[in-house]
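Below you'll find the structure I mean.
Just one protein chain is left out here, and the rest sit where they should.
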Amino acid sequence: MAAAGEPFLRIENISKFFGPFQAVKDVSLNVAKGEIFSLLGGSGCGKTTLLRMLAGFEEPTSGKIFLDGRDMTGVAPWDRPVHMMFQSYALFPHMSVEKNIGYGLKHEKMSAQKKASRVREMLELVQLVPYATRKPHQISGGQRQRVALARALARQPKLLLLDEPLAALDKKLRERTQFELMSIQQRTGVTFIVVTHDQEEAMTLSDRIAVMDKGEVKQIGSPGEVYEFPNSKFVADFIGSITSFPATILERQTGQLRLSVPALGGEVMARDVPGLSEGQEATLAIRPEKLLISKDRPEGANAFQGTVKDLAYFGKDSLYRVILPSGVLVQAHAVNATRGGEAARVADWDDRVWISFAPSSAIVLAE
Amino acid sequence: MEGNRLSRWFDRKGWSDLLIGAPYVWLLLFFLLPFLIVVAMSLGTKTPTAPPISFGGDYPLFNFQGYVRAVTDTLYFRAFITSLVSAGIATLLCLLIGYPMALGLTRVSKSWRNILLMLVILPFWTSFLLRVYAWMGLMGRSSWFNAGITKIWNAIVPAGWAVDFMPMMHSNFAVVLVMVYTYLPFMILPLYASLERLDPTLDEAALDLGSRPWQVFLDVTLPQSIPGIVAGGMLVFIPAAGELVIPTLVGDASSPMIGRVISDQFSSARDWPMASAIAVVLLVLMVGPAMIYSHFQAKAEGSK
Partner (left out) sequence: MKRRHTFLVSMLGFGFAFFYIPILSMIVYSFNESRLASVWGGFSTKWYVSLFSNKQVIDALILSLEIALVSASIATILGTMAGIALARFTKFRGRLLFSGLVTAPLIMPEVITGISSLMFFILMAQWIGWPAQRGFTTVTLAHITFSMVFVTTIVQARMLQSDRSIEEAAMDLGSRPWEVLRDVTLPVISPAVMSGWLLAFTISLDDVVITSFTTGPGSTTLPLLIWSKVKLGVTPDINALATLMVGIVAIGVVIAGIFMNRAEHRRQRDEQMAFRANG
């Protein structure tokens, strides 16, 4: 058992080289028991390599992995209490659904009867009882995904690794499966590590997210933290869409910053970020949905006038592209709260409008 | 812990060493070593002992006589030329017959295609020797086939050229004909494989752009099937050049092919150095270009 205060999974200064190429750069992170933890990043960011090191398929060049207090260095994949759900599902094509699910149990010392009931339990968990005797190529993609999940869970691993678990499913199925995955995780209590390139998937599934880029962990936090308080331009840009402008810090007041933003044609008030100093060059970033659009001048600070250049109607909301006097284009989302189609929208092409945002919505980054 | 360590070593490394090692050692022992023996023998001196070869002592340690004779003696030179020319002509004929057949296979309906492909492969599963033998029956002077050909010949040539039968057996013509017959499937299959992969819409695009069918063939189909032509060509040329069975059964004994010469030097003349030297020269002539080609091929693929 882990000592008190010892995290369930501890990754300590892990680096991995493939020849001269460094795929993972000095990554450290902790995962608590029962957490759904996501590694989020684009292709080639090192997330899959990190996952394969957890599974034991790759040995770290340096650094250590501790699982439940045990050093995993040199432990072979087949000896690790860690199971993986592969992106391609990797079902054994020559075995039926139940044989696939029961495969890992071969290595458990338990009676045949107990094994059979465990397989049954797993089939029930993923609702595949009627398909138990079918072969993988005789079932649908969504069902295969569930077989892969059941197979990886059957031996009750301490850690379940999911490599792009939803990537092969179509959009509708993906949304349904996300919630299924979460409920299965709650019922089994197994710690999940999810690798994904899809930020929405990471946001809905995870308790915490590690955003990775070029082998490094850029930020670790809850979905809300990484979305609302990104610590770098990369994270802000990777998660959700964002508009950013160069800015100069004019003044630090208690809890507030006053910035000069030439692109917006004026000064902006924003929430203070520690570590910044007056006169420093910085970046102001705003999410489109935090920008309000109105015909009349709104109350308070941070309001700028511009002209509607483009608009797109999406049904539930509309996207406006507003051109400012400085020539800069900003994007603003507005929810279409009333029913009335095109006639009910806030502004039309070439209308003069105000865009504004709350000081707490402005993200100031020190780069 | 001892047994434990052994099983850990086996899981980690031992099993893969075994997987690689067993076939590796086998090939080193039963293929590379015998081949190195051939190379060594080619430098020895023929003696009336058993085995009929010697190095050092009363004899030179390295004797290059075999190589000198292999490239200067007109008998061997002619044998090389006969082999390479026969194999070359056979390869060309296989290409000329096999290419339209392979192209034809890609154009017939799916169900026909499977049956016809099976018919191409079927002779391959039957005995090679018997396929050669079948032609011996046809080419013999009193066979129905020879009689038919003779009749046609006599009908079209001036009376003075008429013959009683066509002298087909025991000639270089017979060797080439039987080579084409036995090796044609080796040409058709790689050609078919490379032609089948071609996108038919490319053809249609070229036709749509105003090309005539034969231009489409020259501009689109032919260039894309070059890998298939090369693969098929090597599969026919290499075994044909070293062929022993066909020239022995239907060839002209007065102008032997190189495979026959190697075999005779070795078995009848018991001249191991000579047989080995010719074998090495043949390998360099045939396998050398093939290795160079595949080296450049691999390089071209690697740089893509």
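For clarity, chains are labelled A and B in written order, and residue numbers in each chain start from 1.
By our rule, a residue touches a chain if its C-beta (ideal position, glycine included) is under 8 Å from a C-beta of that chain, and two chains touch if they have at least 3 such contacts.
These figures come from a predicted structure and were not determined experimentally.
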{"item": "Contact partner of the left-out chain, one of B:I81, B:M101, B:I149 or B:L202", "value": "B:M101"}
{"item": "Of A:R120, A:R155 or A:R258, the one touching the omitted chain in the full complex", "value": "A:R155"}
{"item": "On chain A, residues whose C-beta touches the chain left out of the figure", "value": "55-57, 76-79, 82-84, 86-88, 90-94, 103-104, 106-107, 131, 134-135, 137-143, 151-152, 155"}
{"item": "Absent-chain interface as seen on chain B, which is shown", "value": "10-11, 15-16, 18-20, 22-24, 26-28, 30-35, 37-38, 41, 51, 97-98, 100-101, 103-105, 107-108, 114, 116, 118-123, 125-138, 140, 142-145, 181, 184, 188, 213, 234, 238-239, 241-245, 248-249, 259, 262-263, 266, 272, 275-276, 279, 282-283, 286-287, 290"}
